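First up is the structure itself, then whatever we jot down about it.
A single protein chain has been omitted from the complex, and every remaining protein chain is retained in its original position.
Moving on to subunit A:
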């Protein structure tokens, strides 16, 4: 049978009524846990694994697929409405998404996230079906030095366009990099900056920092303005649905996000967070409305949300073609395969085609179901913003604290939440951007480790970094991204850039 016939057969399985029910349960649970900060899809799949012992292989895989895609999608809802990212891949969504929500455009923001996730999920799943064996060959070419070059590109593109506030942006970034140092060094096993606190040995949890900085910091900021102050939230302005202009501005961003997300997700050390950063940087550079960035540009939601869903599908490429789990969720799905006596690996496509194609077909079904489930819900979600501010922020505080503590019940975690929350408040007060701190925490350790690995393999020879063509091209791109804005600014064309950088909290 050829690829297409297998896919049709898989779809036939996935459309059985019981299978549809499993898919529905999966996407509902996935969306719910994606919404809760701290509780990610990995934890949910792990907890549900025993439940699926009773189901057949197809049924439980369909449920996993639903949870997986649902979790990726659910994170965007809280990011946009409450400025509380549920997981690291939706941190960047909060930047523009929350601004839109505050301006009464929460409906279109949620819609572009949902439809973008759907479009990206659809295209990426089809790419997974037809291109996986080729994509994986490319992904394996990426070694430590190529990853390092990719991280440098991400750093530069995300932080270069800070305009007037370049200094502030870099200060924030370096705070993030410093926080990233905390914990056991991966390459030598030595402890850094943990001060004897055992909970710090594994470093600072990204979700703890993101929730504290974004949600707590903001709640404190609003509270400090007093009862009459505060930025004020407009629940609905204009239509809840996307306008023609919204569509026109979103579709290219969705496609670009997919094109960035899928290959990066397929790389064993890539990941949805890097994909979303790069997509955001790309949208910011390509937009025709630079003045809106930082104030609620719809491309800034559409691109990253498409990218993180495409990356989620990309993650399955190494899992299905090589048996390599590259995220925690993928690792647990691997355990799920083993439970049915399957050994994922280079031979899986040949040895168990029904199951692989069943999984791919159920991803498609889960994707459609997510859209059907979530689009009508948007009306209800945005009602959240009608809640009076003191109640809303009180709720956000409870919700953020419970989510973080639920995963890691320790007083140290709570203390970190409060400390970083206060820090987030102070940074807001003195007009320092917050996103670079989180970006630094996520990218810092990756860049450092890949650089040290590359140098270790080359025995300390720095030229190794430019000897690989891919790494050299990526570094060149990074250099261009760094230098071109400088030249533009020197020529007095910096107005647009400084506008981009303004009001970037």
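We take it that a residue touches a chain if its C-beta (ideal position, glycine included) is under 8 Å from a C-beta of that chain, and two chains touch if they have at least 3 such contacts; residues count from 1.
By definition in this document, contacts and distances are computed from a predicted model.
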- Looking only at the UniProt record of the hidden chain, which name from "Tripartite tricarboxylate transporter substrate binding protein", "2-oxoisovalerate dehydrogenase subunit alpha", "Phenylacetate-CoA oxygenase subunit PaaC" or "ATP synthase subunit a" is the right one? "Tripartite tricarboxylate transporter substrate binding protein"
- Item | Residue touching the undisplayed chain, where the options are A:191, A:389 or A:422 | A:191
- Note on the structure: Which of A:21, A:347, A:398 or A:426 touches the missing chain? It is A:347
- Given A:103, A:140 or A:240, the one touching the chain that is not displayed: A:140
- What residues on subunit A make contact with the chain left out of this view? 42-43, 45-47, 49-50, 53, 139-144, 184-191, 198-199, 201-202, 268-269, 318, 322-328, 331-332, 335, 338-339, 341, 343-347, 408, 449, 453, 456-457, 459
